[in-house]
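Report on one structure; see the data block that follows.
Note that one protein chain of the assembly has been removed; the remaining protein chains are unaltered in position.
For subunit A:
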């Protein structure tokens, strides 16, 4: 049984297709693992045992009938609790939606189901995806499998922790400012934020509409690519979804190479606030890439210094409007409705109880930034910065094929350390935010353990819009080189739980 949970998604799919394993066996193995370790990790908010086994049985039946299976049929997956699942609770990590059972599936959920992917359950996250540690979940924090007293990153800490603790070989995250990549980095897993518009947002509860992007999380680059292909593609239900063919990501992941690539290193992605061991592992990664035949190009992207400030105006502004619908009138939590209070009073009490402090902080920030008289100075200027960042990326990609950087300035920090210091928390997304503002594709993959704390360090790769395949091509090459260097995948060094 232990063997099954350590298989990659690609291996599982192959074994199911060949009849060596059944989807039910695979699902049961993972459910057993969840039973064994999730009490400690707390990656899942909801485990859909019956739904998962039913889906697994359907895959096995299909195989028995001799029908062709999709490339991920029967592979278990942990779904971030931000995507709606018909008949299965969706809380977005908030009290506000406690007990809400969505009447519809997100497009991504539909695609997973159609591909025969087995959804094990819904994973923990910072409330409404606002946070970098998963501590903002209304349902308690998630532990980092490398050290349960540390955070697994956020907002998608549940998904990454599920991967790193072998509770699922695949997971889904969403990335507004780094919520896929930063958790991947600090848990030693792989996470990809596809190009904005590549994966449908229909049914993904909105935090900041112009930044939010769902994407694949996995333990290997190839597994991420396989999942990427299942979830990406045009969706007429999402107006911002790109109506173009999905870049050949699986092909790229199977043919990893950086030979002849021009790879950019941005001056702005280092300096104060970066942990020494993180920079050390990053520099080694750059050396390795050079050895693999790539050309390294130094880049200057001055607008990147403004990215964090712009992000903390745009994201809260959009969230203040997106979260206005949570008023206790139609679904989810309703507080204080004693029959004599007005609708406005009940809404006010509901929000007071239903939203956590970080969500309230951002709603207030955003409401202020959009107010008449302040709009130009805040939201308006932030949009201009966004244009500048796009231009810096455009200029950079005239010189290079992809950009690399550390994914996060530090390794996983202890639970509670930054909980009362929002600014320190926001700095965790320093390197990831520019790609969100510009809509680029970006990946994080492991590049070793920081010497000072033996915790995973992430290497970020950023590609131009709709050139997601470059992430996989470069990522697969780097991954292969590291595994060869280490003699095994990084996660094998993680403590057994």
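Rule of thumb we're sticking to: a residue touches a chain if its C-beta (ideal position, glycine included) is under 8 Å from a C-beta of that chain, and two chains touch if they have at least 3 such contacts; residues count from 1.
Keep in mind that, in the parts below, contacts and distances are computed from a predicted model.
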| item | value |
| --- | --- |
| Chain not present in the shown complex, as UniProt names it (candidates "Aspartyl/glutamyl-tRNA(Asn/Gln) amidotransferase subunit B", "ATP synthase gamma chain", "AMP-dependent synthetase" or "ABC transporter permease subunit") | "Aspartyl/glutamyl-tRNA(Asn/Gln) amidotransferase subunit B" |
| Given A:181, A:201 or A:470, the one touching the chain that is not displayed | A:201 |
| Which of A:55, A:84, A:134 or A:303 contacts the chain that the document leaves out | A:84 |
| Touch criterion as defined above, residue of A:52, A:97, A:294 or A:359 at the omitted chain | A:97 |
| Where the unshown chain meets subunit A, residue by residue | 83-84, 90, 92, 97, 100, 102-104, 106, 201-206, 208-210, 236-240, 317-318, 320-321, 324-327, 329-331, 342-344, 347, 367, 370-372, 375, 379 |
